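For this depiction, one protein chain was excluded, whereas all remaining protein chains were kept in their positions.
The letters A and B name the chains in turn, as written, and every chain counts its residues from 1.
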Amino acid sequence: MRRGPWWAFLLHRLSGVALAVFLPFHFLVLGLAVERAALDGVLDWTKSPWVKLAEAGLVVLLALHLTGGLRLLLLEFGRWSGRQQSRIALAGGLALLAGFGFLAAAFA
Amino acid sequence: MAVLEVEIWRGAGGDGAWRRYTVPHRANQTVLDVVTHVQRHIDPSLAYRFACRVGMCGSCAMTVNGRPRWTCRTHVSQAARKGRLRIGPLRNLPVIRDLAVDTAPFFEKWRDAGARFVPSATPPDAPVRPDEPERAAADAGIECINCAVCYAACDSVAWNPDYPGPAALNRLWTLVNDRRDGDRDGHLEAAGAGCHLCRSHQECADACPTGLNPTAAIAGLKREVFRRTLGGGARGRRR
Partner (left out) sequence: MKEAWLFAAQRISALVLAPLVLLHLGVILHAVRGGLSAEEILSRTGGSPFWGVVYGLFVLAAAVHAPIGLRAVLREWGRWRGAGLDIAMALFGLLLLVLGLRAVMAVL
């Protein structure tokens, strides 16, 4: 039966895969742009709405993955079991997501 | 007379189909009652298992409307959706015929994980008290009757053929916490070979008819294996 913990797992896994795919490109773009001393051009590019959307999406992915990961760490290394850790992790996760949401909005 | 529309899996090995039956719907009827009615009054060739029929042995475990359950403890009124029931064999185990599965892989994994008490020549230094934290942790998991419901519920078992599964790992955790056991290090070694495939879905804890929580037990194993990995091997120390 697929309940909260199963969906938390799914979000955590999908966000992780998305981040893993994105990361090489992020490093590549950063390295190339700075090497060519074109950082200002790159920074202008980051003001484009598509890029801002992508960055906002990235921040959300990070929040999801970080939250899911913290939930796992608490589950595995904290001394608790039962339903409560899912509820607490959900509450904490929503808070983090809200915070990150503001961050994402700041990019816009 | 009220009736129930029931679909039961019929077939051997990998082949089969859902077959429809109409059975009388009675008050206080369990899913096992339904299966028994079909076999006795409609189709005697239906293969299924049961023994105690009072929720103690786990033999009647089947998949009821997508969830693995003890059918003798599943009331039709709770399980049926709009008067319909779908009864199939347990997931993650080879089907012998109809509702009877081969539980050998479940027990082989248990055996291969060394999930049994290892006696030692010397008794422990002090009597084991039931309120010791480790004993309490062990006691929380020892009521397992190996019914394989958790094994059927677990997606990690479905995704990883070599995953020992929640029951075997739950038992390992009770042994790791048992001061009388003579091979804690061996149990942790065995746990470390498989416990990390658990993704903490907690389907096992949701499904266990005895109310055990293998996810919590496996989390404990991960923790102890982590300590052992970084600590360079157990020195027979407790906690």
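Odds and ends about this structure:
As a convention for this text, a residue touches a chain if its C-beta (ideal position, glycine included) is under 8 Å from a C-beta of that chain, and two chains touch if they have at least 3 such contacts.
Small disclaimer: the values here were computed from a predicted structure and weren't measured.
The chain not shown here is touched by just one of A:L28, A:L53 or A:L94, and that residue is A:L28. Within subunit A, the residues in touch with the undisplayed chain are 13, 16-17, 19-20, 23-24, 27-28, 30-31, 34-35, 37, 39-40, 43, 46, 59, 62, 66, 69-70, 73, 76, 100, 103, 106-107. Take subunit B: the residues that touch the chain left off the picture are 156, 159-160, 189, 192-194, 196, 222, 225-226, 228-230.
In this section, only the chains that are shown with their structure count from here on.
If you check the complex, the residues on subunit B that touch subunit A are 66-67, 153, 155, 199-203, 206-207, 213, 215-216, 219, 222-223, 226.
Across the interface of their complex, subunit B is touched by residues 1-3, 5-6, 9, 72, 75-77, 81-82, 86 of subunit A.
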